[in-house]
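After the structure tokens below, expect a handful of questions from me.
Left out: one protein chain. Kept in place: all the others.
Letters are used for the chains, namely A, B and C, taken in the order the chains are written, and counting of residues starts over at 1 for each.
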Amino acid sequence: MPLALNKEELMTYLSEVFPQVADDFALDALSEDCLTMRLLVADRHLRPGGTVSGPSMFALADCATYAMVLARVGRQALAVTTGCSMDFMRKPDGSVDMIAEIRLLKLGRSLAVGDILLFSEGSDKPVARATMTYSIPPQGSAAAVAG
Amino acid sequence: MPLALNKEELMTYLSEVFPQVADDFALDALSEDCLTMRLLVADRHLRPGGTVSGPSMFALADCATYAMVLARVGRQALAVTTGCSMDFMRKPDGSVDMIAEIRLLKLGRSLAVGDILLFSEGSDKPVARATMTYSIPPQGSAAAVAG
Amino acid sequence: MPLALNKEELMTYLSEVFPQVADDFALDALSEDCLTMRLLVADRHLRPGGTVSGPSMFALADCATYAMVLARVGRQALAVTTGCSMDFMRKPDGSVDMIAEIRLLKLGRSLAVGDILLFSEGSDKPVARATMTYSIPPQGSAAAVAG
Partner (left out) sequence: MPLALNKEELMTYLSEVFPQVADDFALDALSEDCLTMRLLVADRHLRPGGTVSGPSMFALADCATYAMVLARVGRQALAVTTGCSMDFMRKPDGSVDMIAEIRLLKLGRSLAVGDILLFSEGSDKPVARATMTYSIPPQGSAAAVAG
């Protein structure tokens, strides 16, 4: 199934509907089922001890899923997160960027599921994993639960 | 089982080890198994459309769990989040504070589990639920996975 | 919001659409937002060591949610589980029944979320917690994802 938005179109659209994205995130790669997003780690993402905060990791996983879904369904800003599960497995390195690799497991008419691994750049051992589920509103509706 | 820290001791300790807490969170109530924490909703917690962002809800659930665990085990800053699951069920109201009510389901020697409901102040319908699991390092160790 | 089925109607319907229920489960209590279901623990539910197996606990939490949803929406056998999270916190006692208490957190047009605590009968410390999400097909459709 083809992409509805290419990499440049996707970043432009994300910056419009979700302006804080441009400060925090960069899009490294995009294919039909996978996307790689980078958290540009800065002081505001850190916890004492020099690790990346949990909320920052959640934000990265969530944003990567949102971007992956939009890349496939097009400009539907109202897609909303309905669920997540995360496991935090290793201490992140706060001195480098954090990389999220998402694989889209399902894209149905109303529900999408993505699996995400988070890495500190330069390491191949995941610091965390996440699953995010998104609700996609029917065309023309004014949806939204949370996110 | 008694509390190791009372409400005032807990907030003082949280402010020391986790300074951003004081800006974002307030502790409304504390008992042996339950704690109520408030997110002081400000512009930086909002998404377009006037809802509270997912990362802000994650941060509130996480901070409430951390505080509940410390209230019971005492000053052990190194307790770390190892897992979470969340369901986002209703659109939060960005014009009021968000309230987290946590119930501690288990406090073992090395693992704690808390169930959290999140409400927009003034509503009795939860906007989200969360479960957070925490790893508690053995006394004297230098632990830490993530957070 | 009133119940669509009372306790007797619910058990009769469950036995029709899901015959194995009658052998394994009993319905102890039902109100608008809460339901108590019992696993009639038998040898086939046990693991070596005399504990109740994980799949049996999953089945109990899942069946309690299915029953709670049907009690509210009526005879819609095609409601399907779309997600679950569970935490196993204490060793269950295989010599007594297991009790599930479910609280319905959300019942939307297409999605339901229930929180479940599982207890070995006679103990007030939960052996496990679960969250189950259900997809409810639109009236008249032939739905189904899994279950």
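Assume a contact is a pair of C-beta atoms (placed from the backbone, for glycine too) under 8 Å apart; a residue touches a chain by one contact, two chains touch by 3 or more.
Bear in mind that the values here come from a model prediction, so they are computed numbers and not experimental data.
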Request  = Could you list which residues of subunit A touch the chain missing from the display?
outcome  = 85, 87, 89-90, 105-106, 108, 113, 115, 117, 126, 129, 131, 133
Message = Contact with the hidden chain only, please: which subunit C residues?
response = 17-18, 47-49, 51, 53-59, 62, 77, 80-92, 127-128, 144-147
Key: On subunit B, residues whose C-beta touches the chain left out of the figure   = 82-83, 85, 110-111, 133, 135
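Everything that follows uses one rule, which is that only the chains that are shown with their structure count from here on.
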Note = Superposing the Cα trace of subunit B on that of its twin subunit C calls for a rotation in degrees, to the nearest 5, of 180
Inquiry  = More than half overlap in residue numbers between the two sides of the subunit A-subunit C interface, or less? Answer same or different.
reply    = same
Remark   = Of all chain pairs, the one with the highest number of C-beta contacts is A-B
Ask   = Hey, which chain ends up farthest from subunit C, C-alpha centres compared?
value = A
Remark   = subunit A and subunit B have mean C-alpha positions lying a whole-number Å distance apart equal to 23
Request  = Could you give the separation in Å between the centres of subunit B and subunit C, each centre being the mean of its C-alpha atoms?
outcome  = 28
Centre distance in Å when subunit A and subunit C are each reduced to the mean of their C-alpha atoms = 33
Request  = Could you list the positions in subunit C whose residues touch two or more of the other chains?
outcome  = 85, 133
